[in-house]
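In this view, the complex is presented without one of its protein chains, the others remaining in place.
Moving on to subunit A:
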Amino acid sequence: MKRLIKLKVNGDIYEVAIEPSRTLLEVLRENLQYTGTKKSCETGTCGACTVLINGVPVLSCLVLAFEAEGMDILTIEGISEKGSLHPIQESFIKHGAIQCGHCTPGMIMLVKGLLDKNPMPNRDEIKKALAGNFCRCTGYKKIFEAVEAVSEGK
């Protein structure tokens, strides 16, 4: 049975009438057109759908939209300020940490969650944090470099 819920995405409050079986990922992409959050494995193994809920990175494919009611949801669309890219995004571009780009929004959201809590992570902490995000194009070296650069303020 459809029910009306309020979702707070990137600071804006949206009212959506949805079935309880819809995941947050589906609602973000299909109802609210926030297609920056990518849909990939949908079973929690790839990390492409990572969003921040109350500042904490979670997989939007494994969270019911109903469960996210009343929480602060932040997607990739919400991290740039006044039309300019977020420093993490700049760093990913600068270090070539993007190839096809499908995993990038999830990676950037996870890195944002990491750096907000721990602004100077070492390589091991970055590796541990990024363990749940898969890049199927190439390796992770440039991604680690991009994260390290932004954490050192370069």
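In this section, a contact is a pair of C-beta atoms (placed from the backbone, for glycine too) under 8 Å apart; a residue touches a chain by one contact, two chains touch by 3 or more; residues count from 1.
Operating definition for what follows: contacts and distances are computed from a predicted model.
Enquirer: Would you mind picking the UniProt name of the chain not drawn here, from "Tryptophan synthase alpha chain", "tRNA N6-adenosine threonylcarbamoyltransferase", "FAD-binding PCMH-type domain-containing protein" or "Electron transfer flavoprotein subunit beta"?
Expert: The missing chain's protein name, per its UniProt entry, is "FAD-binding PCMH-type domain-containing protein".
Enquirer: May I ask which residue of A:16, A:62 or A:85 touches the chain that does not appear here?
Expert: Per the contact definition at the top, the residue touching the missing chain is A:62.
Enquirer: Pick from A:32, A:76 or A:129: which residue touches the chain that isn't shown?
Expert: Final answer for the missing-chain contact: A:129.
Enquirer: One chain isn't shown here. Among A:42, A:77, A:90 or A:148, which residue touches it?
Expert: Result: among the candidates, A:42 touches the missing chain.
Enquirer: Residue-wise, where is subunit A in contact with the chain that is not depicted?
Expert: 1, 3, 19-23, 26, 42-45, 47, 50, 56-59, 62-64, 66-67, 110, 128-129, 131-133
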